[in-house]
Structures are given as C-alpha cells and as structure tokens.
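Complex shown without one protein chain; remaining protein chains in place.
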C-alpha cells in the first residue's frame, strides 16, 4: 500500500485569480507581510501495490486527470504504508 | 522571509464528494488500485519576517480565512527562505 | 524566454512563415515599411493579418450578407451590432467562437469565450442581459468527450453565473465529427440606452490611451495565430499558455466601464475590449478607425510577469482588459473611478496625428509602422472552391425502417441531440436579473425589458447535418429555423449574429462549403429582413485533416412588442385542439432518424422554399396577434412525433392524434412546420385564418401519447416517455 500526496498548481505564467484575491484579503486583515499567495489542489490517495511501477502510475494519473498539463504543474510524494490506515 | 505551505482538507467525518468522483474517474481509467482519494486545498505563501511569531500568524490566517473550522482542518509547514525567489 | 531575431535573421531564417505570414505577405510588409520589419513589427503584422483579425479569407464571402436596415444602428465592424427597439432603447448582440481553446482546456477555454463576448457587449455601452451558447461535441461514448462536455458546461456556467448574466438558452448536438474539434460558441445580448452608444475609436491628437483591467501576462501568446492554423496532435507541445478567466475581475471591470460610459461620457472618446491579438489589435484598430496614429509606452503597461518583451506585451491575450481613449486632462477622474472598483487604469499612450503606430520600450522606438497598413491593408484572398465529392445530386430518398413505431419513438427520444438538455442548462443561472420569462418552455428564450411591455426573444441555431449535405440550403435553413423559433414565441425577428465554424479555407472543398453556406444564409437574411449585424469566423476547424461539418451558428434576436403575445410550446388545457401548420413530405436525408438507424447521414438534402417558409411564419404571427393559438412549437430534429412529445412533456398533458402520415413520416424533418393548439371556442375563426395551411391532428389530454398513423400506432405512457427523454442525457454524461 502506498500513501501518495499530489500537489497541483498553475504554471508560473498562468494567472491565479484566487491567489490574488486571498492575498488582498490577508492584507486587509493586517497580514501585510504576505508577499505572495498561490492556490493549488491537494490530493491524498491510497493506492494498493499491484506490482507495477508506482511512480509511473501516479505520473499517468496526474497527466491524464489530476492536472491539465497545458496550464498546471504537479509534484507528488509517495510513501510506503504497511497497510491501509483507518 | 518564510515559505509557508498550508493544506486544508475536510474533517474526517465529512463526506468528500469530490474525492469520490475522482476515485471513480481513476477507476474508469484502469487505476482500480486506488483505494481512497481525498481532495483538499493547497496554499503556498511567502511571508516577510516581521519579527513576530510566524506560527501564530499562520495559525491565525488559517483559523480566520484559509479554513472554515466548522468543517475543515488544516496543517502547515514553514521553512525559512533567505530571500524572495524570483 | 523568447529571443529576438534581427530583421535579417528573420528574413534568412524565414521566421515569418512559422508565424503564418506567406512570402507575398512578408514582401508586402517590406513594401509598406520600405525596409525589413524587425521582430516586434513582424509579430504585429502576423497577428493583425491572421485570419482571426483580418478575415482575409472570409471577407469576400461576408460581403454577401445584408447588413443594413431601418432598425440597424450599428452593423458589423464594431465590438457588436446594435438594433433599435424603440423608446430610446436598443439591443446589442454578438457571438464568438472559442473552439480551439476549448479543445485544449475546456473549462478555461469556454469560460474565456464567455468573458470575451461579454466585453464586446459592454464595450458598446450596453448592459449584458443574457447569454446563450451553441455546442457541438463528439459522441458521448468515450471518457474524453464526457470530460470535455462537463468542463465546457462548467466553464460557461461559472463565468456567466459569477458575472450575474443569465444564460437563457442554447443548443447542443453530438456527432463523432466533432470528437477532437468541439465547437463552443457563445452569444451575449445587451440592452442599451441609445444615448450611451459607444465606438471603438481613438480620435483627437493628445488624447490619452488608457489600459484598464487585469495585468498582462504571457497568456495565449500567438492565440490569434493559433486559432487560425490547423489543429493536429503533433502540435500539442507548441501550444502556448492557456488563458485563465477571472469572472470576478471582469464583473468589477464591467461595472467600472458602465459607470464611466453612463456618467462620464463627456470625457470618454472611445472604448474597445482587448480580444484576439490583445493590445495590438485593440489599439491599432481604435487609431485606424478614427484616422489617427498612436504611440504607446510599453514600460507603463501593467505586467504580471517579469522580463516580458514587446512582442509578448503586444500579443498577449490576457483576459479582462479594455482599452479606452480619454480626453486629455481628465486622467485623474478615470483613475479614481476604476480604483473604486479595485480595477487598474493606467495611461499607456496617446493619440498622434501622423498615422503611424509607434511603440516605445525602455526609451527605444521598437516598432514604427503605418497604422493603416497594419489594420486595413491585410491581403484578401478568394480561394479556389470545389464541390465536395460527398455532396450528392441523386434525388434518392432514404426511408426509415420501422418495425415497432413506439419502440422507434422511444429510442429517438433518448438520442442525446433530442433528449432533454436540463443536465446542461440547469448548471447555468438562467434567472439572475429577474427578467427571464421562459427558457425551455419556448422555442426561443424570452427575456422581458423591465419597465416596458416588451420582451426579447433569442435563439441560437445551426443544423450542421443539413449543411453537410447541402451547404447552401442548409445555410438557408439555419437562418429560417432561428426565425421560426422567434416567431413561435410571439416575436418579430430583428437581426442575426453568426459564428462561421468551418474547415480550412485553403482546402477547396471546405472553402466551397463556406461560400455556399454564406450564400444560403444571405438569401434567408434578405427574405426575413434580418441583417447580419455582427459575427465571428472560425476556420481551420479540423483535426488530423478531417474538417468538422460546416457549422454556421446563427444567433437571432426578435422583439415581442407586447408581453401578452408571448407564446410557449407547452399544451395549455385538456380538450384543446392540435393542428400542424405546413405539409409533411418524405424528408429523411440528414435527419435524426437517418443518423440513428444508419449511424451516418447521406443522400441529397430535401428541397426548401424560403418564400413558403416566410408565409408560414407570417401566418403564425397573425394567429398569435389575434390570440387564436394557445401554444406554438416549431418542428425540427425528430419531426412531428418529437414536436408533439415536447409540448406534452412541458405541460404534463398527453394527447391523442390521428394522421394520414405513415409511421415513418412522423420523423420526417420537412421544414416550415409548426404545431399549434387552439381553444375549441376559436376553432372556426382559426380554421378560417389558417386555411389549408393547417391540418387537424387531435386533442390534448390524458396521460398517454397516442398517434394513430396510416400504417401503425404509437402509444406510450406519458410518464414513461418523459422519463426516457429526461434521463437520457444525464445518464450518458455519467
């Protein structure tokens, strides 16, 4: 069993309207020292070991579903888990 | 300067329909070994050091804005950065 | 990061070819300038002379369209067309295609398509009051198409919903030809006080050019060029960054611009949105239109990213930006106004007398070209045209095979193109602004004009299958069906906008389709006195050498002079009499039932008579004005059987009908027909007025759909039929 965490964010050059709106809101709340905010998506997955390369599988999931590579990038972390956490 | 990463997810007790939908989609794509998917929000922030406790500040941002503590939980990571990345 | 080639490197390495300029065009630029163009200048010409901006291939064909009329205040050439509707008010509308961006990133592609068309409308001074769409996708049998549909709908919905503009209608069809080249067209309708009418012109030496709205990033650079070249899987990696929409920023920008227009018109000289080819096309067009030159200081342009070069700044297609020309001396007022809406307003240049278009960057003159060369002197091409091999001249008529009429009927109800579209339109806020009188209960959507007794009827229509079989007749039908929809709701057609979605003009067969379709549309527009007041051309819709069906979307708006004339398609009362207006023939080629039974369409398209169509429509208008009919529904895809069923489903009332037609003919798609219902009290009067145009069918009532045809019987429980029709699309989208 693997625990996989995937982080998807917009590519650098892509507008992030949410990030901007949140930054402005934080400034209004007196957190003026926040210089930049980027908003992304975060996925936690549990994947059963099926004998195939886990990296390849996760890459495929990201490329085909979790991210749109035309505008987003992703990174992930894979840790091995002995068994399913409840 | 601090780099801060915040992860916001629904509380365990709350159904996450988005996670379910993504799991179903992954299964259709032949990734049947995905056992569970949770979807959350992910924020990257750059915060200028203002001499005040950074943990306290981030906690406050999360409690008041980034998460709705009625239904969400959050965790964060803070790393010190020498200067603003370009 | 882009590197700028020198003028000689551009010539030697033929960079201009990569950017879509031909050898001749490159030569013409040299003649215009009297020297080699530099990197920035080459980019400006490539963008401005692309099909998307210059219409170089379609212009001669667009000339066929009637564009003027007593009611027309503004024809093509501005952000949107304008039609007078009396009482000092006018309706403003236009449609736009975003097919390629939608194929690449459906959510953002569709969203920014909506954002763009909304800017066109408020740039004219109008408040947007409605949105519509026209969508054509591949068959719903693969995961990618389902994803495309879902995300396109989400993108359209989220943008319009957030802007507070109701999306009141549209159309959606499914056919494998659109598999990897979907069609996404959006139309926006606005309401204007005639006194507020604006133009996109920058006149008056010394007046200020203002950039307002979002910052410029590297989004969609080469978008205009990209939209004008063919799409094939190999180019995947060449795609430039997708544009992301920010409807919230646009809402703020719209409110600011409308306040400027309504309350400070004395200082506003011109306004235009930054659409395709962003800053260059908006600024150059505004200057050229007014007969002036312009200078722009690129250092002042608000930037989202570091290190952008002039080429990128000029061609970026970042969204939610507008360009204004403001009277000299009133800069403060404008800046202050936009600040109140958290929107940026920055002076980036001024109007000059010398008719040159000049760009400064880091204190250097980086582009200096005659403004008219850029805007008005793009070459115009008449391409070779050849009738496609598949267009048949054989009169052979295909006939449906019907073993069990009721089963065939239920099967056709479930075809995604016929099935109820609530799984789509319930994801759009159709009610905001509280003026929406009818969406799915009438052939055209109906939106009232607050404070008057009037309403607007609006519809989008295309029937690509007919156009594929015969582009000219298909073009006539597209306009006619739109008019029929308007008339059935009690409106008088005013004018149309269009999106011409076709294949490559360099392919003689695709060019033939474009040529013939526009000819047919023009003929129909002349017949109905509905000039073309705006539109958009999207060519090169093909993937891997396969063009889509010719798909001219017609967006039509009509005026309902009196709220009492609003007519919906639902049956009103048990016992009402049902008539069909118009004759039914054996018209199956290109029909829904042909597609269902043969999986493709073929044969020669049926005949069509514009004059007869017009007479039928005039009759319906007369019947409505005399209050002789209680419901009206035009017959389209699926024919009489489907038309009756739709009126039944919308009302929850069954019907019992008897006809001389065969079971097969119930699905014939003969044009120029309506189903109407009549109160028994008015039967004599109705029959007198309708004469032999009307054929009595039966009565409304009960909980069964029952059609006794000459050779067979259709009978089904209303609830069961309705469930099939209502659930089919939702189920197939899962």
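Points to keep in mind about this one:
Every chain is named by a letter (A, B and C) in the order it is written, and numbering of its residues begins at 1.
As a working rule, a contact is a pair of C-beta atoms (placed from the backbone, for glycine too) under 8 Å apart; a residue touches a chain by one contact, two chains touch by 3 or more.
Everything that follows uses one rule, which is that contacts and distances are computed from a predicted model.
The chain absent from the displayed complex carries the UniProt protein name "Phosphoribosylformylglycinamidine synthase subunit PurQ", chosen from "Phosphoribosylformylglycinamidine synthase subunit PurQ", "Cystine transport system ATP-binding protein", "Amino acid ABC transporter permease" or "Anti-sigma factor antagonist".
Within the whole complex, touches from the chain that is not shown fall on A, B, C. In the complete complex, the hidden chain is touched by one of C:14, C:144, C:387 or C:450, namely C:450.
Considering the full assembly, C:434 is the residue among C:31, C:434 or C:599 that touches the omitted chain.
Those residues of chain A that touch the chain absent from the view are 17-18, 21-22, 25, 28-29, 39.
In the full complex, chain C touches the omitted chain through residues 154, 157-158, 161-164, 246-249, 251-252, 341-342, 422, 426-437, 448, 450, 563.
In the full complex, chain B touches the hidden chain at residues 10, 14-15, 17-18, 21, 41, 65-66, 68, 70-71.
Convention: only the chains that are shown with their structure count from here on.
For this pair, chain A with chain B, the centres built from the Cα atoms lie 9 Å apart.
Per-chain Cα centroids separate chain B from chain C by 40 Å.
Multi-chain contact residues, meaning those touching two or more other chains, occur in chain B at positions 25, 29. Chain contacts: chain C has no residue touching two or more partner chains.
By the touch criterion stated above, chain C contacts chain A in their complex at residues 104-105, 108, 214, 217-219, 239, 241-244, 246, 248-249, 304-305, 318-319, 342. Residues of chain A that touch chain B in their complex: 1, 7-9, 22, 25-26, 29, 31, 33-50, 57, 60-61, 64-66, 84.
Those residues of chain A whose C-beta lies close enough to touch chain C in the complex are 10-17, 21, 24, 68, 70-71.
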